[in-house]
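What you see is the complex with one protein chain gone and the rest in place.
Chain nomenclature is as follows: A and B, assigned in order of appearance, with residue numbering initiated at 1 for each chain independently.
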Amino acid sequence: MKAVFDIYDKVLKILLCCATGGFVAICLLQVFFRFVLQNSLVWSQEACNLLFFLSIFLGAAVCVTERRHITIDLVLEYLPFRVKRYWYLLIYAIMFIFSVYMVFNGYSMALTFAHQITSTLKLSYYHVYLSIPITCILMAINVVRAAAYDFFVTYAPKNDPSRNKEGGAA
Amino acid sequence: GNAATNSNTKVLKLALEIAPNALTTEMAQKAADQIKEETNGSVTVEIYPSGQLGSQRDFIESMMLGTIEIGYVSASSVENFEPEFVLYDIPFTVFGPEHAEVLWDSEISQQVQQKFLEEQGIRTLGMIDCGPRNIYTTVEVRSAADFSKLTMRTADVAGLINLFNALDANPTVTAFNEIYTAMQTGVVNGFEIGLESVLSNNLQEVVDYCVETCHTYTIDCFLMSERAYQRLTPEEQEIVTRAFEEASTEQRKAFNENLAGYKERLASAGVETIQFSDEEMSKVIEMAQPAIEKSISGIFNTAIVEEIRAMG
């Protein structure tokens, strides 16, 4: 199982790297064509925007397992260890419901606007919007993984620092 | 949730990208007042200007999704949803306000609008005249050959980018909000929009010349979600349709009356207006020919170009 998810994580990061590297390269190409060749690219801006969008949505999914989503940890810091296990489960449940809601509505967007095309690349919005449910499925998977890890490993009773300090006397 | 509206009031959210004090917004407000009065408050139109609810592309999507009911958009922004809307946007085919109106009312135009209604569920409520699109520059452009001096800001629209590539100008896609700064720093030295937009965004401050190319004629329209339209009673439908028709007619009249004043404001800001000779103009149109053909390829027969020109 761990091996599978290692590959899964790696693939996501490679995709993220390609999307990011892609908009960087296209943005540079855009300057080069306009300023040096005096002949602007038609599709570059839209391509940059779409890759940027992809990197945000894919990145947001990866941020879940990488614990990179911005959080106000005012209350979290003061919670007793025993409570944290269930507290985090509640937080992950909210994140999971949101991700699933996005999957359904994102798919509905893709179907509704399948006939719409983008201005310069002439892509179908079906494909553009389809990346939302797909990245949100990845996000939902990552939420479940993070939740499981925190419940069974990070905040498992055996890892309670106070219990370990007392040598398990409780 | 508004205290002034009771529970059986039908609320129509109307979204615009332009400012609250723009001519068309004022006309929309007039239509809204008229509708409220004539329906005795059973239908209220809430107006959201300045792009508060998004951009023109969003408005069309939002009408289809049912998150807003009425949107004010340019005909060209409908093209991504209904390619045949390119009809109103073929370069160098429409040259004046009457011409634009004749085109809008023409049989082929009615067919295109009907198709949009049947296939996408969006109804056209009225045509708004935003005048010819000219080029505003900081460099002198006096001949067709001078276009090569231009780095043109264009919207992210394939038709426009192709047009300026064909004219040997260097088109650059820039956000609308960044035109002012891009002109100041010189990332671009020209852009093309309607005169009212130039003035309402104070772009005359960063411009030296207005080149009257009239490469396209800006036709905008009020659109309404058919789903929302069908929720109205027949009397209400009649009132809403008539109110927007009247508002649009009045806008077209007022716009063309204001035009002289707009031009004066432009001149008093120190902007020189350049008109091409007929000879130069025909050279420009000839250069644009590949872009004209590209814009309609696969949508209309090339004969449409002469057909529209003949309407004027």
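In this text, a residue touches a chain if its C-beta (ideal position, glycine included) is under 8 Å from a C-beta of that chain, and two chains touch if they have at least 3 such contacts.
Please note the rule applied: contacts and distances are computed from a predicted model.
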(request) Determine which name in "Osmoprotectant transport system ATP-binding protein", "TRAP transporter large permease", "Protein-export membrane protein SecF" or "NADH-quinone oxidoreductase subunit L" the UniProt entry assigns to the undisplayed chain of the complex. (result) "TRAP transporter large permease"
(request) With the full complex in mind, choose from A:Val62, A:Ile117 or A:Leu138 the residue touching the hidden chain. (result) A:Val62
(request) Pick out which of B:Thr9, B:Asn201 or B:Gln237 touches the chain that's been left out of the picture. (result) B:Asn201
(message) Going by the contact rule already stated, which one of B:Gln114, B:Gln184 or B:Gln230 would touch the omitted chain in the full complex?
(response) B:Gln184
(request) Extract the touching residues of subunit A with respect to the undisplayed chain. (result) 13-14, 16-17, 19-21, 23-24, 27-28, 30-31, 35, 45, 48-50, 52-53, 55-60, 62-63, 66, 68-76, 87, 90-91, 94-95, 97-98, 101-102, 104-106, 108-109, 112, 129, 132
(message) To test your reading of the contact rule: which positions on subunit B touch the chain that is missing from view?
(response) 1-2, 13, 19-21, 46, 48-55, 57-58, 61-62, 65-67, 174-175, 177-178, 180-182, 184-187, 200-202, 205
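What we mean here is this: only the chains that are shown with their structure count from here on.
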(request) Sort out for me which residues of subunit A touch subunit B in the complex. (result) 34, 38-40, 42, 44-46, 112-113, 115-120, 122
(message) Per the contact definition, I'd like the list of subunit B residues that touch subunit A in the complex.
(response) 61, 64-65, 80-81, 83, 119-120, 151, 156-158, 161-162, 165, 170-173
